[in-house]
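Missing here is one protein chain; the remaining ones are kept as they sit in the complex.
And then subunit A:
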C-alpha cells in the first residue's frame, strides 16, 4: 500500500496556534481577574488588603477583598469558562452553530429552582438557599435529560426535550412571578433573573467550583468524539466511540457546569453561543482545538462585562446578563445575516 510518491507530511499547525491562543487567553483572564479584584465602588488599597487577608487580620480592606471583590472576580471567571466551554461542546455535539449552553433546558430549570426558593421565602433565611435551589432545579432537569439520553434518544430528540423543558421551566417561572405576593417580590425575582455577580461570597465559589470542575472534565473528555461526530453518528461509532457514554458525559457535564453557574449568577445569555464563533476563525472549525480557547474567552468576556457593569455609573447597577445580551444579540443577528448571504 505504498503510494508512488510520499507527499509532504501535514503538520497540525492549528494545534500550535490553539496552544498559543490558550496561553494568551489564559494571561488575559488572569489580568482581567486582577482588574476585577482591583476595581470596585470603593477605593481599595490592594497590597494592604492582601497583606491583611494573608495575615488573617479582619480589617475593612481585607473584608472588602475577601467578601466582595475576590468572590465576584472568581465567579466571573468560573461562570464565563463554563458558559464558553459548554457552548463549544454543545455546538460540536449537536453539529449546530446556533446551539447554546442552555439548549438542553438546564439553565431555565436552574433559574426556576432559584425562583421557587425566592417565592418560598427561604432566600432570606439561608445565604446559599438560592444557589442550592438553582442546583436542585438543574439536577432535576439533567436527570430527565440523562434518562432520555441513556435510552438512546438521538440528538434531535434531545434538542426537542430541551426545548420542551425550557418552555415548561419558563412557564412555571412566569407562574411564580404571577403569584408573587407583592410587586417588590416580583421585581426582586426579575432582577435576579437578569444575572449578576454582585454580593456573592466565597461560599458561592466553594459551592459551584467542584460541580463545575467535574462538568468541565466530563465535557473535555469527549473532545475526540466531537471531532468524529462531525462525520455523523455512524462514523463516530465506527471509529470506536461509545455514543451513549459520550451523550451522558456531555449532558451531565453541561448540566453541572451551566446549572451551577446559573444557580450562583442568574442567567447570563449569549456568552456560550457567541464565544465559539469568535474562536473558530483562529483555530479552525474542528471542535477539539476550540474547547479550551472558548472556555477562556468566555471567562474573559464575562469578567470584562462585569467590569463594564461596575464602571458604567447607572442607578440601579446594570445587570450582567443585560450587558452580555446587549452585546451578544446584535452579534447573533450579524451571524444569521452572514449565513444567509453565504448560501
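Operating definition for what follows: contacts are C-beta pairs under 8 Å (C-beta built on N, C-alpha and C of every residue); 3 or more make two chains touch, one makes a residue touch a chain; residues count from 1.
Everything that follows uses one rule, which is that contacts and distances are computed from a predicted model.
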Query = The complex lacks one chain in this depiction; which UniProt name from "Acyl-CoA dehydrogenase", "Ferredoxin", "ABC transporter" or "Winged helix family two component transcriptional regulator" does that chain carry?
reply = "ABC transporter"
Inquiry  = Touch as defined at the start, partner being the missing chain; which of A:109, A:159, A:228 or A:250 qualifies?
reply    = A:228
Inquiry  = Please identify which residue in A:51, A:170 or A:284 touches the non-displayed chain.
reply    = A:284
Ask   = Out of A:217, A:239, A:312 or A:336, which touches the unshown chain?
value = A:239
Ask   = Considering the entire assembly, which residues of subunit A contact the chain that has been omitted?
value = 1-10, 12, 14-15, 92, 95, 224, 227-235, 237-242, 284-287
